[in-house]
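Every protein chain of the complex appears in place save one, which is left out.
Chains here go by letter, A, B and C, matching the order in which they are written, and residues are numbered from 1 within each.
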Amino acid sequence: MSTKRTGSVLVLGAGIAGIQASLDLAESGYYVHLVESSPAIGGVMPALDKTFPTNDCSMCILSPKLVDCGRHLNINVMTTSELIDLEGEPGNYKAKVKTRARYVDPAKCTGCGSCTEECPVKVDDDFNQGLSKRKAIYKQYAQAYPNAYAIDKNKCLKFKNAKACGKCLKACQAEAINHEMEDEINELEVGAVILMPGFDAYDASKLDYYGYGKVPNVITSLEFERILSASGPFGGHLIRPSDEKEPKKIAWIQCVGSRNCKNDHGYCSSVCCMYSIKEAVIAKEHSEHDLDTAIFYMDMRTYGKEFEKYYNRAQEEQGVRFVRNRVYELTEGEDGSVKIRYALEDGSIQYEEFDMVVLSVGLEPKGEAVELAKKLGIELNQYNFCEAKPLTGINTNKEGIYVAGAFSGPRDIPETVMQASAAAGEAQALLSEAKGTLTKAKEYPAETDVAGEIIRTGVFVCHCGINIAGVVDVPNVVDYAKELPGVVLSTNKIYACSQDSSGQIKEAIKEHNLNRVVVASCSPRTHEPMFQETLKEAGLNPHLFELTNIRDQCSWVHMDEPEKATEKAKDLVKMAVNKVALAKPVQPVKLDMNHDVLVIGGGVSGMTNALNLAEQGYQVNLVEKEQQLGGIARRLHYGLKGEDVQGYLNQLINQIEQNNNIKVYTGQEIADVNGFVGNFTTTLTDGQQIEHGVTVIATGSQEYQPQEYLYGENHRVKTLLELETEIADGQLDKVNNVVLIQCVGSRDSERPYCSRICCTKSIKTALKIKERRPEAKVYILYRDIRTYGFYEDLYTEARQKGVIFIRYSEDNKPVVENVEDGLRVTVTDHVLGEPVEIYTDEIGLASAIVPPVENNQKLSKFYKVPLNEDKFFLEAHLKLRPVDFSTEGVFMCGLSHGPKNLEENISQAKAAAGRAATVLAKDQITVEGKSAVVDKKKCSACGTCEQICPAKAIKVDEEEQAAVVNEALCKGCGACSSSCRCGAINVKGCTDEQIMAMLSAL
Amino acid sequence: MIINKSEIAGLLDNLVKEYRVYAPVQKDGIVTFEQINEGTQAKPGATSKKPPKEILFPQSEELFNYQVDSQGLRMEDKIDDTKSVAFGVRPCDAKSMMLLDNVFHNDEYEDVYYTTRRKNTLIISVGCNQPASTCFCTSVGSSPFDTDGSDVLLTDIGDSYLAEAITEQGKEFLCKLNLPASDDQAKTKAEETKKQAQLTSEVDTTGIKEKLDDMFDHPYWESLYEKCLGCGACTYLCPTCHCFDIADEAKDCAGCRVRNWDSCMFPLFTLHGSGHNPRTSGKERWRQRAMHKFNYFVERYNASACVGCGRCIKNCPVNLDIRQVIADIKAQPLE
Amino acid sequence: MAYEPKIVAFLCNWCSYAGADLAGIGRLQYPTNLRVVRIPCSGRINPLFIFSALRNGADGILTSG
Partner (left out) sequence: MQKLTKEIQDTAKKLLEENKVDLVVGFAKGSLPLRSTPYFARTAEQAEELVWNQFCENNLANYLKKREEKVAVVAKGCDIRAIVALIKENQINRDNLYIIGVTCQGMIDRNKADELVNGKEILETETNGEEIVLKGKDLEQKAKVEELLYDTCTRCAYGNPVIYDELIGEEQPAKEPNFEDIEKFEALSAEERAQYLAKEMEKCIRCYACRNACPMCYCDTCFVDESTPQWISKRANSAKDNLIFQGVRVFHQLGRCADCGACERACPMGINLSLLTRKGVKDVKETYGYEAGLNPDDKPVLSDFETDDPQPFLMKE
């Protein structure tokens, strides 16, 4: 291995995983080459309508990341490109990247779309799943980055006959089109490679009994996403593509191309249950009439965080029907309907007709990715997924090459994002010596001093395609804004958030000498930072800006009242214009950054996280409340893939103890916390104080102590963990009958969540018993078997090996009784429809994973981080920020976040390291500066603000006889200001004067 | 001329048709000068809580409106030239109007808002048969039947008033009313009434102007203001106080310029835009009040800016008595 | 014309403003009478803002956080 490593990483695939990994790496000191085969970054997310379980608009939550990634100085976005070869060794690879000719120069293209209007060739639009047409010159989707067109060489007439066409060339004012462009091959030096090429949807036409492609109105779930999407082929209007009729009855068929060994897709695709429920719920919302929705399924696998509640709500509140069955055939019915023939659990054959049937197609690896992996010598599993090496989360068989996202196995967005950050974390650890060697720093033009200038406001009103302009009369709003005080420019933008609009805004700032900017578009929560960046690039302080929301809070909520919505939009614009006129530049506050880390929890997650950050070169303090490291893993013996957990654990503990960058504190808890990101001081129970810049919470969870099924009364009733120890000790080698009961303490009214791992764990246990004593009878009493992903193979194996699965329902739980010879379990079998009595030697309870409530509540207060209803820690965003808290500088991983298996915990621990590194890499902490300010002359030092401040950021100074604000701690909430009777406190960026100015616009 | 008390209401009813009529009105136990619509509303002979100076110089007055839009700036003056009658003014309050004339209409300045109203307002006073214990008009150059500032003076002679025209306008006005002429008996009764109106309160103001000339830096001011709360009750209820403040009340590009009474007792009084205030505490403000009334005003207009109505004495929340202040000033030794 | 009240809503950036966004994402329809003032936290709501809104012609105030 060479001594000098390269401080850059090649990220293959620019879906959400690629974008997240790129951002994490670029923010923590590494240069990124982001290689994407399509003409735009974004992957599958832009094509999805809403995302579960938050129902956030997929595009809306993604687009800020697209923009951040697209404009990041240290991310080299290479679209229409692919990795064709890789040589070298970990730390020093040479990557050959081929960039196919786009035939449009992205640097010149303004994305205006004139070319596409002129292009005579209509092609099925892949982005819309072929439900609509695009042209041969096209942009992948409206908000695409780069916001540039590309030519589909295979469809363009000019490529067939140079004289045949050329209309686009004439239409393009920017002279961006060049049919002579050639493919390029570049050689890049990179230290590591992260593979995240994503997935392909299963081709449903391969299973002819579903009638896809033959029976009209049988569509795939991805097609349905596009139908639901406001940016889709029907503008979000729920209709059947075949005859454009509004369906009144829709069915979803689960496991199409999943859990199907005959078709070599034996695995579970993990995401389909949730996306189908979501589609059903959203479809009901989109439908004007009462839409009947039914989901035909085998097991409902809503195992993720907040999923079970979503499922329950869909069932109980939204009235989605769930039909547990086996579908045999889909045939054409009358009037374009689809007839489903299926069998219920009891074997009875049923028929039902639907206006439309959605096939919940599974995920499979992308063909090109498989080929590439084979070429690079990357090992794949039997399904050609690049499954990560056991207990690594993201490692491939090749060091320095990592895998994340759906290519490593079917998974949803948060897990994909987690893995992406984890891969970034591993790459950061590998390349730490080269950190910062290849990155560039962004330089902004000097800030214009606007003090004393006459207000010159520019107003930009966004059409958001038709999202706003379809309801609000945008030209009318633009004209209205022209008359408002201080406004010198008022204009409209088709997409204000697009790259070219940003450029135009910058030009307008220069041309019209603007010193205030108002954009009327969507939510400041998602887009304000992006526009503020535009201001900075134009040399204006980013706080001389106001974003008013005429989409989410106007056009979208007043769709039937265009005139009134227009009036409201005008008022909102006026309020923003009035507010921005009084805006003053706000300067960020810079503070020193402590680069040490505190990891709370010495389980596998905490240790993995600590180790990664230590390898990155940071000093880590690892605090464990027990006397020994290891956490709950000390009770595990067999990994879900057969790993030797104890061996792994001992090795991990050993690594921790050997690492000079890690200081371990055992038998300690957190007693007090002061400070904030970059400057925490945490006091341990023995009084020791640790100063650190970043906190990682990895406090784990516990096994639920059952109250039911005679647990604690009969010594033969055990939890799975207890059983596992007994198996390892050989105590069960002579057993004849074992009953494992699922969902003990999970999925009930007290703990409505699924504990996620117990199904797999029980099956693993059953197989272990069978392995040691093949003649033993093992029964698993379950509600849904949730062996997601490749764990489905275990389920298949268990059934093959004779493990008996009996389903029970929540309202008819198994009954465990002491009888003379031992234990009797009575359960009602849904296949037979009558009670079954099982006499058993041992009962294993799949006991829930429960959070340490008091401990979590304590830490929640100390670090000002929230808990969810189940008392697990609640991340900043369930979808896209799975290991972050909204409190800066605090991260989490492992079971403290929610139930997960060891593999997933390891991945999450690395992800938290990857994310923490983005903070640790900074030389200074920069606080936005929108803090409270005290006018000493007005202050009467009454101390009300001091008492009321939740951030403890303001204090009365005895000498000054006035309150003083600690800007670093101040969150700018304004509680002090509103409780200050003397009017001595104002809040930067949201002053009393500004609010009054808004109110005066009424 | 004679006005029978029983005919007052009818008389006022007639006046209301032609004039805007102000008269003392009692509401909720408090007498204020208000525009009346019917004669029965009036309570002549009552002394108002707030002096009638606001008829000429309202507490809050819109001077002009303005608007800026694409057509430029437009302004609209708000000058009030309605013919008015103030009925039932006390002689001290009428006198105060004469003092105010000095301020609002002099060689250097004419306040068009005030003078327009003044020109169009007829003052009909009612003399004081029974001055209150807080009255000290005679100590400051006035009296219960002072005619200064009035156009017509009424004297309560039991069932009726004796009306005397003081000015030409008063004479014309009385002529128009077609009232019976006053007989000798009434005249005699009026004379007696005037004589009987004795004040119980007196304060010696002789030489106070000269005394104050030397007292600007006197330590007396240090203690004077100590119990003062700094409210504006005394100044707002004073018939001669006339300080005002101008404020723009704007909403977007339209607004209005408003003139409001100010009070030297307020911390905001004479506060500069810079934040500096030459009168930082109650001490300077109280000195200003005393000086203005008994020194500066005397120097400028040859009369003290106090008519001895006693309102400030009655209404001070902490019983800070101006008579005592005058006495104290007189008693202070000079260096 | 029927009485159309003007309602001013002071919404916390982190919760209720996000909630109002969510209403949009979910295309929930509600009357147009609402004018939203986004604030950094409901703690920012000075009683004076409420009086001022009323003074400026609001008929109702919604504070949420």
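One rule holds in what follows: a contact is a pair of C-beta atoms (placed from the backbone, for glycine too) under 8 Å apart; a residue touches a chain by one contact, two chains touch by 3 or more.
Small disclaimer: the values here were computed from a predicted structure and weren't measured.
In the whole complex the chain that is left out makes contact with A, B, C. The chain omitted from view is touched by exactly one of B:K119, B:K176 or B:K227, namely B:K227. Among the residues A:E433, A:E722 or A:E993, only A:E993 touches the chain that is left out of the figure.
Contact with the chain that does not appear here is found for just one residue of A:A174, A:V589, A:C982 or A:L1002, A:C982. Although one chain is not drawn, its touching partners on chain B can still be listed: residues 28-30, 49-50, 58-60, 130, 132-134, 223, 226-227, 229-233, 235-237, 245, 247, 249, 258, 260-261, 263, 266-268, 313-315, 317-321, 323-324.
Listed here are the chain C residues that touch the chain not shown: 14-15, 41, 43, 47-48, 51-52, 55.
In the full complex, the hidden chain is touched by chain A at residues 860-861, 864, 866-867, 886, 937-938, 940-944, 947-951, 956, 971, 973, 975, 979, 981-983, 992-993, 996-997.
As a working rule, only the chains that are shown with their structure count from here on.
As a whole-number value, the distance joining the C-alpha centres of chain A and chain B reads 75 Å. Mean C-alpha positions place chain B and chain C at a centre distance of 48 Å.
Residue positions of chain C with contacts to 2 or more other chains are 56.
In chain B, 251 are the positions where the chain touches two or more neighbouring chains simultaneously.
Across the complex, chain A is touched by residues 6, 8, 13-14, 17-18, 20-30, 32, 34-41, 43-49, 52-53, 56-58 of chain C.
For chain A in complex with chain C, the touching residues are 50, 55-57, 60, 285-286, 523-525, 549, 551-554, 556-561, 564-565, 567-568, 571-572, 575, 886, 930, 948, 950, 971-975, 977-978, 987, 989-990, 992, 995-996, 998-1000, 1002.
If you check the complex, the residues on chain B that touch chain A are 69-70, 251-253, 275.
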